[in-house]
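All protein chains but one are shown at their positions in the complex.
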Amino acid sequence: MLASGMLFTLVTLVIVCTAILLGINEARKGKQPQIRPLAALQAIDEAIGRATEMGRPVHFSAGVGNLTVRGAPVMMASLSFLSYIAEKSARMDCSLIVTVAQGDVYAASDEVVRGAFLRAGKPELYQPGVVRYLSADQYVYAGGIVGIINRENVAVNIMIGHYANEALFIAEEAHHAGCMQIAGTTNEYQIPFFVAACDYVLLGEEVFAAGAQLSQEPSELGAITGQDFVKLFALILVLLGSISATFGSSFISRLINR
Amino acid sequence: MLKRTLPLAITFIVGILMVLDYFVKIPSLNTSAASIRGWMPLVTSFAVITGTLNLVAVHSDRIRHRRPGWYNSAALFLFLAVTVIIGLSKGTTAPLYRFLYDKILIPCGSTMAGMTAFFIASASYRAFRATNADSTLLLISAALVMLGRVPIGEFVSNEMPSVAQWIMDVPNMAGQRVFLVCSGIGFMSQCLRIIVGLNRAHLSGNE
Partner (left out) sequence: MEVLERIKSINPRIIYVLILVVIAIPLIKPFGLPMMVMQPSKDFYDVVESLKPGARVMISWDYGAGSDVELDPIAKSLLIHLVKKGAKIYATSSIPDGPMFAERSLKVLESLNQQYGSDYVNLGFFAGGESGIAAWAENFESVFRTDWRKTPAAQIPMMEGIKSAKDFDLIVTLNTGPGGYGTPDVWVRQIYVAKNVPLAMGVTAIMGPQTMPYLQSHQIAGLLVGLRSAAEYEALLRAPGIATAQMDAQSAAHTVILILIILGNLGHLADKKHRRKTSK
């Protein structure tokens, strides 16, 4: 019944899920972990405040990923950020522009922004032009964003989500347009570009941790504790694998392939 | 009920089904999972239609109110119409459609990609500053990799490619693996929360 070579993967999945669910359970009982303050996160409030003072808009982009395949988890985390940013912008009467590259992300973002404006008590701020679908093609999408940043005099550019080659294009152009920039992605090969061009960057899984910090939701905070246990498990496995390989044993690699 | 419970129930059932499909071989289960996968293009196509409707709404508003650059929106409509009409009437393998793709879209895309070289130059000029020990280390290793990855590096020293390869294979690899493992765990955690309905960001903006 079990597909061949899948036993170890299945056991690992069970361990990961159990650890995360236990972490969530503990957090719900009140044992919430302390997450170190992330500079990028603290900068979001400051950035929206700055844009409000300048009377210029904040731009938010979740990148080119969609909600069904790769990048889906980071896109979901990105929606949490959007929810927070949209609510904060509405409360501060700051103009917000959200650009999306995928149809499903458009539908979800639209819903998120509408909900956030409602929570802020300003449903009238919602207009069809707040969330804008540009194109699923990465470069057309990037070109569209750069045009919006320059034409609409954007003060703050926030890019949190799944990015590919268009990342540097947008970030560098926004830098030259004088935007304050906050970025975050789990795409390892785009992080250096963000670090080079942006003011604040969320690195890899910090995107998920920051989402938890923003929402203060026990299920998110608890998941972070669970993730740390899983990391410990991975670390032990790496150590055992390295030691056994050093002594010529293939026990761990055979175990993983079972 | 329809707005919240139903999507959560669908997410849970489909999520569990897909996970089981990956691990177990039960013909009826595998067939069901394959059918659901077959629906995906249909669902994403509807999402593209929603996105395109938004595109039309935003740009027709710009034209109607003669906002700055409204003629760009008009050009967008023109090209959108031309591409859709040719694609639907002649098919995507037709020479005319291929012309639009090969002679307009590809050169434009390549130009945009090519511009990355300029941005890399200006960003690295600005970012690679030896302000402390860490950034100096980063600067030196970046310089060695940049030289080692191109023939001019070999012109400077025969050892340059090997040094660059070592930096990529050892210290860089260690960092990349940490990223892969940690991001992977974060991904799994997020997926689990979505499947069991603890992450509802996509439903209304409320967690």
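When the chains are written out, they are named A and B in that same order, and each has its own residue count from 1.
Going forward, a residue touches a chain if its C-beta (ideal position, glycine included) is under 8 Å from a C-beta of that chain, and two chains touch if they have at least 3 such contacts.
Treat the numbers as computed from the prediction; the structure is a model and nothing was measured.
Among B:R37, B:R67 or B:K90, only B:R37 touches the chain left out of the display. Residues of chain A in contact with the chain left out of this view: 3, 5-6, 9, 63-66, 68-71, 102, 137-139, 162-165, 176, 187-189. The chain not displayed touches chain B at residues 18, 21-22, 30, 34, 37-38, 40-41, 44, 93, 98, 101-102, 105-110, 112-114, 117-118, 120-122, 124-126, 128-131, 139, 142-143, 146-147, 149-155, 158, 161, 165, 168-169, 172-173, 176-177, 180.
To be clear about the criterion, only the chains that are shown with their structure count from here on.
Computed centre separation for the pair chain A/chain B is 13 angstrom, with centres defined by C-alpha atoms. Remark: chain B residues 19, 22-26, 40, 43-44, 46-52, 54-55, 57-58, 61, 68-69, 72, 105, 108-109, 112-113, 115-116, 119-120, 122-124, 126-128, 176, 179-183, 185-194, 196, 198-199, 201-207 touch chain A in the complex. Chain A meets chain B in the complex at residues 1-3, 6, 9-10, 13, 16-17, 20-21, 24, 66-68, 72-74, 76-77, 79-80, 82-83, 86-87, 100, 102-104, 106-108, 110-116, 119, 128-129, 131-134, 136-137, 139-140, 142-143, 147, 151, 165, 168-169, 171-173, 175, 186, 188, 191, 193, 195-197, 204-205, 207-208, 215, 217, 219-220, 223, 226-227, 230-231, 234.
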